[in-house]
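Supplied in C-alpha cells, the structure appears directly below.
In this view, the complex is presented without one of its protein chains, the others remaining in place.
Chain naming follows the written order as A, B and C, and within any one chain the residues start at number 1.
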C-alpha cells in the first residue's frame, strides 16, 4: 500500500538467456522496475502452485530497462531445486515476483571514485550500481572474481562501463590467479578510490572490509543470508551489526540490509549471537538504550 | 521383470486434445501399448519432480495405437490439482506413466451379443473393449450416459463401432433424459444381449448389476476406488467381493480388479467391512478356508 | 449473495475468520505493503517477552518438503518497545491485535498479562505455552506438562484485565493434546490456539551438519496441516463450546474451510505469509468465494461441520 514499498506481481518472462555459467531471466514488471534502486533484490516463487518447495528465492536485480513499461533482469547459477526449476522457464511463462526488497546502496553525494568488488554471481547488483554512480559523475572501477573464467560475471560489460576492470580467478583461467582481495589494495591505490562497494560470499566481504579499512576507505557490503520471507517478518536472516550507538543488534538482512557499512558487520560473529548483542545474555540493557530502541525506525 | 507385468516409463506426450468436456492425452509408450489388454489402466505422476502432490492418478486406457512403436491414450475431466496439471501438458513434455495395471475385462470365448454401459469419463475403457469384442465377432451395443451432452463421451465413435448406441443425459440435452439404467433393460431385450460390461461410478454399477441380474445376463463391472499405489502394495483401494468359495474378502481393486463380476461385488457394503468378511469380527475362520487362502493366487 | 463472515470466539468478535499466526507477520507493518491490514480478522503479533531477546544463532531456517524448519528463539525488542512502538502502529491502521506473550516464569507471564491487557486496543492475549519451563531440567516446555500449562494460563488470566480474552496456544507434539486443552480450559482460558510448530530436524547433505543451528527446529507449513486439523478435530470433539483458532499450513481458502469444519472458529495463516506476502487477503477472498459457491450464508455455520453426520 505504501508508495515505494515492494509489490507482488505475476509477471511474464520476457526471455531466459545463458551467460557463461549463469542464466539471466528478464521479466516484465513495471511496478518493480519503477521503484527499484540499485542494491535491491527480488524474491521469486519457484516450482509452481503445488510445489513442495514453499519458499521464495532471493536474487539481486542485475538490470532494469524501460521496455514494455519496465523490465527487471536477474541472474543466477543453478544450485538446487529452485534455481534448476527457474532455469527451465521459457518466455511467456508467468513468475510470481516480489520486489524491490531491501535497502539500496547509499550513493555518494559528490562525484568520487568508487571501486566495485564482486565474486561470482554476487557481482550482479554492482552493474546497476555502476550505472547510478556514473550518472552522478563518479569514477567506477571494477574488481571481479570467480572460481573460473566462466564464473567471472559480465567482464565485457564491466570493461565498457568502468574506467578500469581487473579480474581474478581461483584457477588462473582468466585474469590474475587468486582472489579479489589480492588485487584490491593495488586498485584502491592506483585509482585513488574514495569508496568500496562489495557483493559476494561472507568470507569475501570480511576480507574486502579489512583491505578497505587498511586503506582508510569506507566500504558498503551486500550480504547473502538465507531468507525465508525476504520481507522482514520471519527473523531468520539476521546478522550481528553494530549500530551508530555502539550497540550490536541482530538485524534482518532482508529489510535492514542486505547493504551494510562493512565495518558495522561483526563478520567474526556471523552464525553466533555475540554475548553483548542487544537482548543477549551479556547485554547491559540500560534504560537509555531501551528508550532509543523505542524510537528507532524499523523498515 | 515379469514379462507381462506393468512397466514404468518416462514417455513423451504426443498430443493433448480437448474432446467436449474432456481432455485426451496420447503418450508414446511402446512397452505399455504392447502389454495392454482392454479394461486395464495406467497411473500417471502429476506435478513434476518437486510436486507436493505425491500420488499418481489412475486413468483407464482409452486407445492404443501402433504408431511410433506404440501409443497409449487416456482421457479425463479436470477435477482437482492433478487433472488440472495434466490439462496443461503439451506435446514433447515427459510424463511418468506406469502400466498396464489391473485385471482386464474377460472376453467371451464365443461370438455373443454384448452391451457396453458407461457413465461420463467412465466410458473410456469401453472403447478398446468394443474393438476386442468386434475382433472376436461379438455384436456390440452401447449405452452411454452423462450429466449433459458434452459429458457423453465419444458418441460418434460409439455409433461407428457398435450395432446400436443409445444415449442418456441427466438434463435431457442429448438422447433420452434420465440414466443409463432407465434404458438398459430395453436394450438388453432388443439386442438379445448375452453379456453386459459396465464402467462408471459405484451407484451406477450397482444399478446396472441389478438390471442385468433381472434379465439373467452376466455383468462385468469396472470400479473406481481411490488408489494410493495402483500396484497392489498399499491396501487402500479395497472393496468387499464374494469369492467363488462364498467367502467375502476385502480385495484390492487395483490388482484384483478393477474389473469384477457385478454380482460378486457387495455394493451395499462398499465403504464398510462386512461383518462376515474374511478377517472381520463375524468371520467364521475354518481351517479349510485358511487352507484355501494359502493356495489362492495373488497378483 | 453476501455471506456474513463474522465469527465469534467467546467474547471476541472478529469481522472474518482469517487472522495471522504469531511470529509470522511481525506486527503487521511489513505485510501492510501488500494488503490492508484492517481487512483481515486480526493480527496476532510475534510473541513478546518482558525483556529484549537476541534469539538464536543462524542458520535459523531450512526448507523441507511442503514446509520449513525454523529456530528464531523469540528474538524481539521486549514489551516496552512493543507497546510504545509496534502496537500503536497496528492500531493506527485500524488493525485488530491479538498479542502473543512469552514468559520464562510464571512471574514474567503475570507481568506481561498486566502490562499488555492494561494497554488500550488489545483485543486478546495469546499465551505461548511452547516456551521452555525453567523449572524442568532439559528445557521442557510449559505445554509438555498440563499442570504447568494450566498454571501459566491461570496466572495470565488472573493478572489480565477481565474483559480481555485469554487464548492458550497449544503444542501438538505433547502426550495428549485433549488433556492439555482440558487443563487450560479448567484454568479459565477463553479460547485455544493450535498448533504451534512441531519439533523436527534436517541435515544439510552438503555439509553433513544439522541444517539449523542447534539441531532441532520447529516444523511449520502445509506439511503439518494434517497434524493440526487432527488436534482441532479432537479438541472440538471433547469440548465443543471452547472457541478455537486453528492453524498449521493454511495456504488457501479451502484450508480455512477444512479447519472450520474440524472445529475452529477462526483460522491463522503462518508460514505461507513468508512465501506469499498477500496470502491473508487472498485466503480471505478464496474463503468468501467458496462460501458463496456452497451457498453458505454465515461463515460460522461451518464451525464443527465435520462432526455432524450427513453434512
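Note that in this section contacts are C-beta pairs under 8 Å (C-beta built on N, C-alpha and C of every residue); 3 or more make two chains touch, one makes a residue touch a chain.
It should be emphasised that the depicted structure is a prediction, and the values quoted were computed from it without experimental measurement.
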Omitted chain's touching partners, listed by label: A, B, C
Residue of C:17, C:67, C:95 or C:277 in touch with the missing chain, whole complex considered: C:67
Of C:164, C:262 or C:299, the one touching the omitted chain in the full complex: C:262
Chain not shown: contacting residue from C:83, C:131, C:229 or C:299: C:229
Residues of chain B (touch criterion as defined above) contacting the omitted chain: 1-2, 5-8, 45, 52-56, 96, 98, 225-226, 228-229, 231-239, 250, 255, 270-273, 277-280, 283, 285, 290, 293-296, 298-299
Residue numbers in chain A that touch the chain omitted from display: 52
Chain C residues that touch the omitted chain in the full complex: 64-67, 69, 144, 173-175, 198-203, 205, 207-210, 215-217, 219, 221-227, 229-230, 233-234, 249, 251, 254, 257-258, 261-262, 290, 302, 305-306, 311
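The rule is short, and it goes like this: only the chains that are shown with their structure count from here on.
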Connected chain clusters in the absence of chain B: one piece
Whole-Å gap separating chain B and chain C, where each centre is the average of the chain's CA atoms: 46
Distance from chain C to chain A - Cα centre to Cα centre, in angstrom: 34
Computed distance of Cα centres, chain B from chain A, in Å: 57
Sites on chain B at which at least two other chains make contact: 52
For chain C, residues that touch 2 or more chains besides their own: 65-66, 222
